[in-house]
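Scroll down for the structure; my scribbles are underneath it.
Here the complex is missing a single protein chain, while all its other protein chains stay put.
Note that the chains are named A and B in the order they appear, and that numbering of residues resets to 1 at the start of each chain.
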Amino acid sequence: MTERNQVTTLPKMPPNARALLEALEQESQALNQRDQADPAREKLVARRIAAAEQLRQTGWPTRKHENWHYTGLTPLFESSFSLAATPNNDQDPADVAGLSDAALTPYLPPFETIRLVFVDGVFSESLSGGLDAIDDDLSIEMADADAIQSMTLADLRRYQGVQDGTRNAARPVAPSDAPSVDDVFVHINEMCLDQGLTIRLAPNKVLARPLQILQLVTQNDALVNLRVRFELGHHAQMSWLNQCACLDDAARSWVNRLQQVSLADGAVARQVDWQGLNDQSFLSSMTYVDQAPHSQWQNHALALGARWSRQQSYVCLNGEGADAEQNTLAWVRGQQLTDARTETQHGAAHCTSRQLHKFVVQDQGRGVFNGMIGVAKAAQKTDGQMDNKNLLLSPKAKMDTKPQLEIYADDVACSHGCASGEIDANQIFYAQARGIKHDEAVRMITQAFLLEPLESIAHDSLRQWLHDDLSKRLVALPSLQHQRDENA
Amino acid sequence: MTEATQYQEINDLLSKNQHYKEGFYTQTAVETFEKGLNETVIRAISAKKNEPQWMLDFRLKAFEHWKKMPEPHWAKAEYEPLDYQDYSYYSAPECNQCAVDEDEPVEEGIDPEVAKAFAALGVPLDGSGESDVAVDAIFDSVSVSTTKREELSKLGIIFCSFSEAVQEYPELVQQYLGTVVPHHDNYFAALNSAVASDGTFVYVPEGVRCPVDLSTYFRINEAKTGQFERTILIAEKGSYVSYLEGCSAPVRDTYQLHAAVVEVIVHERAEVKYSTVQNWYPGDEDCEGGILNFVTKRGVCEGDHAKLSWTQAETGSAITWKYPSCVLKGDHSIGEFYSVALTNRRQQADTGTKMIHLGKNTRSTIISKGLSAGHSDNTYRGLVRILPGADNARNFTQCDSMLIGNQCGAHTFPYIEVENPSAQMEHEATTSRIGEDQLFYCQQRGISEQDAISMIVNGFCKDVFSELPLEFAQEAEELLAVSLEGSVG
Partner (left out) sequence: MLLNVENLHAEVAEGGQPILKGLNLQVEPGEVHAIMGPNGAGKSTLSSVLAGRDDYEVTDGSAQFDGEDLLEMDPEERARKGVFLAFQYPVEIPGVSNKLFMQTAVNAVREERGQAPLDMFDFDEYAQSKMSTLNMRPDLLERSVNVGFSGGEKKRNDMYQMALLEPKLCIMDETDSGLDIDALKVVAKGVNALRSPERSFLVVTHYQRLLDYIKPDVVHVLYDGKIVKSGGFELVEKLENEGYDQIIQSHETGQ
């Protein structure tokens, strides 16, 4: 086992930040202790140790770090977390948590899916369904994490466009060997890695039923550390729905998820990423997408819950003619901080990327959008567009936006647009003049604003179901009349 | 400007040679300090300028602070850390020195070689009635001439060098120095506060509309010297002034440092138009030499209905690091930023603005046009910040980039922070190139490729050039054409 004195000393940080970091290290060490005697887990142990070392070197990011300027970690430090407890032997986690099918009801869409349900990160066979639809072309493995590729520093740098060749060849930026503070949640994910989920779809296979991956969180002060990998063979097509929800409104949890998506030539993947954690919980999520020629990636992220969330996606368009669409719908209330980030690296010619990110921020909510489109020298004929539109509904609401372009190819059409403001008074008046009540008008206009990013979901009943679910939630919009009076 | 003269110009421009025509060096007797930076040097600069104690204290305070600060490298421009001991922090033509010592009118004391240099640069120093601009000419560390001072003083307008203002209007300087850009604001502002050489001081009294454009021409001549001018511009209630600055330097094979600070104070209902045509030596094809242009320019709209407008045409410098900003304190105050930044060869420009909205009903407009050619990198970096009290604030931002050739980069890094729901902001950015179809269309009408490019580029920059005073617009267009030569082909 590692000797303490061989390990880098931690950088300076507040005591509670240090306590959290050390607690996580201990969790990692406990896993290593457990796996010490298992030769099959030797590699995994080494990976955990390496990640822990990287984390020690960087420590936590502070607001002085460019990518963390708007996203303070203080609320996370105020909590203590340990890895979610796992059931003994072959016990179904649903039995341990005392869950029945009824718990699923709010999360079941009105159409057939292949449903994989996880309770605190552990697969529950009893709650899952539609598994009979799995055939030879679709493989789903709850593998030892060892079977899942590690995220090396070189991998991360590649996704972040810091590699040779993707930057301006005239003055290449050397790939950095030093761990970066930006990758703090990646290091934590690697350091606490135990199980992973790998989903593979064979070439040319078109999966008719969507896959549904439902993550239910029940334990208090639990870190749920998830690692998921999707691999689609050439011209394979599938769509999936990620859901992340807490069953206990009072239990505080932290979901730290790393997803890798690998799309071969002409593969088509569509993801809906739905997040409705409770107001105490935290979500850090990283999604890395690798796109071969003519592949298509579509992501609709719905950020509806969590005290603090940061969802970062890196999309690498590595093959000619690849296409990526990334949309966000974020509803930020109460004390929430919701941070949505995309980095889209155009590495090959004739690729297109489209983005629409919409935020409605109310109460004391804080919304953050950070988007970067990078265009490498080789990526001629790139067509990249990124839009961010925000509605602020209360005097204490805050929105920070950084839409960025970094371009090294000359024959490209890239643009970004961004607008923040309140609801147009004319629109409200117009509705009122037609007999609609003020609050109803506000709700109607807000809903229409917020739902736009979902319009490109091709699966009709999925889109409709998400619409309906959101409409129900939006009834909870505060009486805006009241807030206006306060304002005046 | 009419379209016909624009056309005439394009032809004129194409016949010009593509070298940096301001790259000559003036041979004259100068007093230049030994290289190096320490407290003794700062005391010597202050003594040379015969400064009062408060000014020396300001310098020393800034120097103490500067020593503790790290050199910033966050901009999208790469440079080796500078050796600050390898620069001289004071250089002045000697003849001019004696003129100041003997308290003679400055105009008579101009070194003939220096006068020749300014004449060659097309800067009128004779102050004759013909010219409708008043000029402050700054040669390395000192102001050598300020024209039309007497005419202006009849209106109560103070237009003089910063050093003179320290002597003659100490209360005014003390009242405003460091209020907009504090001595600890950033690394280069702190350095400037410590070693400030000459700059311009402008004061326009209440209700006065300055009848001529005021202008400063900065010339760096000596090798291995830095220029650290400090400019303060104060517009009292209801006044108006249009101020222009231009700059150039000889061709040198090492980096030269230019770290200026400009502070602008705009009171109630006053309006200031601040225009810059920056043509510092950009370095040669292999990235040798050139000016490092690390500048802090900031203005505050103190009073209600105040208006500050920055317009810049940036074509020179090896590295530009410059964000002219507006702090919109007064209700209904207006901030504007119009910029054309052209980079060619291996130039790196990281420029933009900050619009800080504090007052109610404040408005800001940002129009930025970036052109990248050769092996250059051109970055727009801007902050729009709307604070909670800025009810009904409005911002409109448009950043357009154009790439010419495939070895260059164009980047847009906007920061937008909104903390007031009644505020409305809109940001648009596009990146494009001169389209093949546009070139073919022009060619099909008989227009050569070079003419077509000039035409399209000027069209691209039109929104900004129309904000520049006439002569400056002309100069900017010429510079653009000259700087673009050899970028396509």
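The criterion applied here is as follows: contacts are C-beta pairs under 8 Å (C-beta built on N, C-alpha and C of every residue); 3 or more make two chains touch, one makes a residue touch a chain.
None of these values were measured; they are calculated from a predicted model.
Student: In the complete complex, the chain left out here touches which of the visible ones?
Tutor: In the entire complex, chains touched by the missing one are B.
Student: With respect to the chain omitted from the figure, which of B:Gln174, B:Thr365 or B:Gln438 is a touching residue?
Tutor: B:Gln438
Student: Touching the absent chain in the whole complex: find that residue among B:Thr365, B:Asn392, B:Asn458 or B:Gln474.
Tutor: Once the missing chain is taken into account, the touching residue is B:Asn458.
Student: What residue numbers in subunit B mark contact with the hidden partner chain?
Tutor: The missing chain touches subunit B at positions 2-7, 10, 435, 437-438, 440-449, 451, 455-456, 458-463.
Criterion: only the chains that are shown with their structure count from here on.
Student: Centroid from C-alpha atoms only, then distance subunit A to subunit B, rounded to Å. What do you get?
Tutor: 44
Student: Hey, which residues of subunit A end up touching subunit B in the complex?
Tutor: Touch list, subunit A to subunit B: 66, 70, 168, 170-171, 377, 380, 390, 392-422, 487.
Student: Which part of subunit B faces subunit A closely enough to touch in the complex?
Tutor: Answer in residue numbers: 74, 78, 346, 375, 377, 388, 401, 403-433.
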